[in-house]
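Of the protein chains in this complex, one is absent; all others appear in place.
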Amino acid sequence: MSLLNVKDLQVHFPIRGGFFRRVVDQVRAVDGVNFELEPGETYGLVGESGCGKTTTGRAIIGLNKATGGEVLFNGENLATMNGHDRKKHIRDIQMIFQDPYSSLNGRKNVLNIIAEPLRNFERLSPKEELTRVQNMIERVGLSPESIYKYPHQFSGGQRQRIGIARALMLNPKLIIADEPVSALDVSVQAQVLNFMREIQKDFGLTYLFISHDLGVIKHICDRIGIMYKGRFVEEGTAEDVYTNPQHLYTKRLIAAIPEMDPVKRFEKMELREQINVAYRTEYDSYFDKDGRMFDLKPLTPTHSVAVHQGGM
Amino acid sequence: MKKRSLMLLASLMLVLSVFLAACSGDDSADGGKDKDKGKDKGKDNEKTEEGSGDNAAELDFPLAVSNDAEAMEDGEMTVAMVAGEPFEGTLNRNFYSGTYDAEILSYFDEGLLDTDGDYLITNEGAATYELSEDNKTLTLKIKDGVKWHDGEPVKTSDLLYSYQLLGHPDYAGNRYDFIIENVVGMPEYHEGKTKEISGIEIINDQEMKFTYTEASPSILSGFWSYATPRHYVGDVMTGETTIKDLESSDKIRVNPIGFGPYKIDKIVPGESVLYSRNDDYWRGKPALKSIVQKVVSPATIVESVKKGDIDLATIPADQYLTVKDVDNIELLAQVDYAYTYIGFKQGKWDAKKKENVTDPDAKMASKELRQAMWYAMDNATIGEKLYHGLRFPGTSLIIPVFKSFHDESVEGRMFDPEKAKQLLDDAGFEDKDGDGFREDQNGEKLVINFASMSGGETAEPIAKAYMQNWADIGLKVELVDGRLHDFNAFYDMVENDDPKIDIYQGAWGTGSDPDPSGLYGRTASFNYTRYTSEKNDELLKAGTSEKAFDLEYRKDIYNQWQELMYEDVPVAPTVYRYALEAANKRVVNYSIEPGKESDRYKWGVAE
Amino acid sequence: MVKFIFRRLLVMIPQLFLLSLIIFVLAKQMPGDAVTGAFMGNPNVTPEQVEKIREQYGLNDPWYVQYGAWVGKAVKGDLGQSYTHKQPVTSLLAGRVANTITLSLFVLIVSYAVAIPLGILAGRWSDTWVDKLIVTYNYFSFATPLFVFALLMLFVFGFILGWFPTGGSVDIRIESGTFAQFMSKLHHLVLPGLSGALLATFGTIQYLRNDIIDTKLKDFVKTARSKGVPEGKVYTRHILRNSLLPIAAFLGYEITGLIGGSIFLEVIFSYPGLGQLFIQSITGRDFTVVTAIVMISGAAVIVGTMLSDVILSAIDPRIRIE
Partner (left out) sequence: MVTVNQKELIAKEKANNPSLLKTIWREIRHDKLALVSLVLLLGIIITAYSSPLFIDQEQLQRVNFLETWEKPSETHLLGTDDGGRDVFGQLLLGTRNSFTIGLSVTLIAGLFGLTIGLIAGYFGGFVDNIIMRIIDFLMVLPSLMFIIVFIVIVPDYSVFTFVLMMSAFAWFGKARLIRSKGLAERELDYINASKTLGTPSWKIMVFEMFPNLSSLVIVNMTLTLAVNIGLETSLTFLGFGLPASTPSLGTLIAFATNPDIVQNKWWVWLPASLLILVMMLCINYIGQAVKRASDARQRLA
């Protein structure tokens, strides 16, 4: 059984307007998303900003309320649970946030930050707590005295490690990493990513990795889902998506990855040209008349793409 | 402004005196009323009459300004209305309610009948009157040449109009009283049964006749002689206007007219009034070309007077010391028509029977207790120290201003704590449990609840001082709700006989009618102590009976009544007061003596 | 924008309605009524007459009946009859409102005229003696009770120096409608206005100073400076444009303060306005007038806040009003 099964997830935000500020329309931030996560895998959710990938992540963990659909975690639907029941499962799902600056409360020292989940779920003596926190802080590669420091005394990478440490305290099964490295220096990015991989093995974690950066996704993910305007356009293994992109949007996305090799750079430019032409001519095969994506249709057992019923 | 409530009270008393002062009366016709006055009205430099001899403070104020220079031709004068709030501006005798409106009215409007020093109607005014043999019919004749400011002559129908307004079913003022009701046919008219008041007969434009149901000397002090310019303000009787519209009309609020010495030129609402000379004034040409009357806050009045901005002003008693040494002014004062008192609640008002019912089991039912409490109060010190002599201990319930009726043999109960203790001991109020406070006759704890009004800086220390005085003789007295109450809250409780109150400190403006039945009668709702006794009923009735047109008889009755009050102590008068006025030294012909109202047109300023 | 104003005005109706209900009920809870004591002036009045008048003014009805009657008239623009003043409340207030508005506007304008330059000075030269002086003044103005200051102003400038009239709103001897009368009104306005204004500067100075100090450190200012923009221009073009803006937003709430302050000023300077009338009506239990004044004050605040929002949206493109 899959660890997480998202079925037809919808998150809509109301738009108010008119004289009495009634709801006149909805923003369909997430509009019918389906995917599954197997234990131990890393699933990448990719798309441009505003495509609904972060909202999907937040809806799974409960920061946004799902308007419709199911979020099955270990077979139980989190989307319709009330806060009380949800709390039993919440310790198994944790989140790493994009901004290492705002995600740590500047008024608390590291000890208090990292101990917060412990205090919510386990009753430990201060001493036990201190030991657990110190062990964890060393595990994420910070020195033990750091626990009395305040977040502003750390670099971005270090802060993100604190964030990770906090998420790991409860030994979660699933970690939703929302652009965990995008706010960091490129040099630090790799460090953190490698570190994340490392702990994935040690802690037996499953990652839902949300990013706009295909490069990063490629580096870390087993399977990838491409999102556009609140819907999936393509889903498959990293291999499937990178080497054999089917959807026009995916192609454009991949074509946009900067090329380091000067020889291939020219090829890439041509490719972009072609895609642009295709975008004009083949638009109808990818988008219905409302500009909405079609549902996913499997190409191979691992590879699906959102195209018109009639195929390409 | 802590002062407000006291000022309000003071205002009310002023209203009363002004209003009753204005109600003209007779005297010459009935003869002899005025003869026992031991003073010469002619002189300018009269001294204030010293209330009851030894009790009055050793103060000596003139009643009139000493400057005897000629009034300047076309002088201008500025008069203050000392108030912390704007005047209301209902400038009609029938409708106004504020003191300041009364002050304004007195400049441009006057009664047809003048009054003398005892506030009894005379024949010196714009009209003369005559009382019939049986004292039940009054014939009034308007003199020639009395004209409204718009040039129309003042007619008898204008006076009738005032009665038609006062008695009108829609009338909502406080001047429909038993003297008005005493006119034959008035009750029927008041209830809306008739359109005519049968007791008022118009003979011609200058002559009319009033018939009364009962002969009473009150007619002489309470006769309503203010005419209303029917042609100018509009006639309610013909449906031309309504009472409500009339009250708020511009004819009353913006450019009212009268037939007084000055005309209103302009009013800045709530703030000031500009008058100009009424050249056609029936008594002669007024001395001043114009007068400005404006509201000045009590906080700044002394400074304004000192600066010379203000020619005439009343001075709050607590500022006496400051104003005493100001050298560009002269201080005038007379004993005010008012007294402060402690009331002892002894019963309830029975709204059904419309009379006071005394409860013999009331906490304050013991006469000795009441007497003792009077003895315990050190009013002399309060008067001297707090008011620098502007207040002095009261003795009887008919104030010394009523020379003819004030009984000097009643000496009141001067501060004597030993006597108070003795009285209490004898009456069985003893401290049995040794807590320093006396228990009542039955040995139950006695806590007397005392209500007092806030207002003026002195209200609080005085209340406090009395409570100390009473504690000194072993009586535990506590302030109701632990605080002083504002005017309305206070009277709301007192009027409705709130059981929280056992005793209270109040004040009465006595007005110009010496008859106390409105305040102490069995059927008087203002008899807040709810004290009644048969002797009291008897005396009060006799005081206004037809027989009482005989001054000696009336005097005797009232002396007896004062003795009774002294003995029974329904209320203990605490202090009498002086009303203090400051006049700039350039002011001439100005007098505050009662009965000198008619000289207003002579007031002037010298170079 | 028109839609916005219209909507705000529409929201005002239930607010005013609720306000009227609350103040009406509260006013009725005050012990006594307008008739209490009004008859004390004449002990010869019969109790029947007193009752009749209570009846006539509906003072004996339960409060909801009275309120119902009041609302019925109020929607037609009739705010009832003042017992004390014996005239319709609307015409009674008409005369006073103008005075209070004049006074409040004067206070507002002068306080801005004083506070804005001082705030800018203090912010620009923060931690210099100029700043310290201004800050100290500011705390003094904040800490001094208005009535004490007003009384001192009155004594010094009104009596000792005699520069200004000590009470009232106009010299009655001056002919109406002339320029001289206007000047006289202005002359009467100076003392109460200044007393109010000099103590009303606290919020503005405090805010401006802090905001300028904050803005000085911001990147866009540093950029401007590094580009070589002269210091003066940095202030006028970059800092002030940002810092002055929110002052408009405070306008609505300033009004609440102004209304409170006017009570003191009017009482001390015998300036016949709403504040003075309010105190008079409270002591006289003139319920209709109390209700009306509270309603007017409430409406003023609502309109003021709306005005702030409109001004704000007009000058700040980031704030859009649909």
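Chains here go by letter, A, B and C, matching the order in which they are written, and residues are numbered from 1 within each.
The rule is simple: a residue touches a chain if its C-beta (ideal position, glycine included) is under 8 Å from a C-beta of that chain, and two chains touch if they have at least 3 such contacts.
Computed from a prediction, not measured in an experiment: that's the story for all the values here.
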Practice task
Would you list the chains present here that the left-out chain is in contact with?
Solution key: A, B, C
Handout entry: Contact partner of the left-out chain, one of A:N105, A:N171, A:N194 or A:T243
Key = A:N105
Completion exercise
Missing-chain contact, candidates A:Y150, A:Y242 or A:Y279, resolves to A:Y150
Problem - Among B:N92, B:S162 or B:T458, the residue in touch with the chain that has been omitted - result: B:T458
Handout entry: Residues from subunit B at the interface with the omitted partner, ascending
Key = 1-5, 298-300, 302-303, 318-319, 321-322, 378, 381-382, 385-386, 454-455, 457-458, 460-461, 464-465, 468, 479, 481-484, 486, 489
Handout entry: Touching residues on subunit A - with respect to the absent chain
Key = 58, 61-63, 87, 90-91, 93-95, 97-99, 102-109, 116-117, 120-121, 134, 143-150, 152-153, 163, 166, 170
Completion exercise
Residue list for subunit C contacting the dropped chain reads 15, 18-19, 22-23, 26-27, 29-31, 139-140, 142-148, 151-152, 155, 159, 217, 253, 256, 259-260, 263-264, 267, 278-279, 282, 290, 293-294, 297-298, 301-302, 305
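One rule holds for everything that comes next: only the chains that are shown with their structure count from here on.
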Completion exercise
argmin over chains of |mean CA - global mean CA| returns C
Exercise for the section: Work out the mean Cα position per chain and let me know which chain is farthest from subunit C. Expected result: A
Practice task
Please work out the Cα centroid separation of subunit A and subunit C, and write it as a whole number of Å.
Solution key: 55
Completion exercise
Interface with subunit B, subunit C side, in the complex: residues 30-33, 36-50, 53, 56-57, 81, 84-88, 91, 95-96, 151, 154-155, 158-159, 162, 166-170, 172-173, 176, 267-270, 272, 276-277, 279-280, 283-285
Problem - Sites on subunit B touched by subunit C in the complex - result: 1, 4-5, 8, 12-13, 15-16, 19, 84-86, 88-90, 95, 97-98, 170, 172, 174-179, 181, 218, 222, 244, 247-248, 253, 266, 268-274, 290, 292, 294-297, 299-300, 303-304, 306-307, 309, 354, 485-489, 491-493, 495, 508-509, 511, 513, 518-519, 524-526
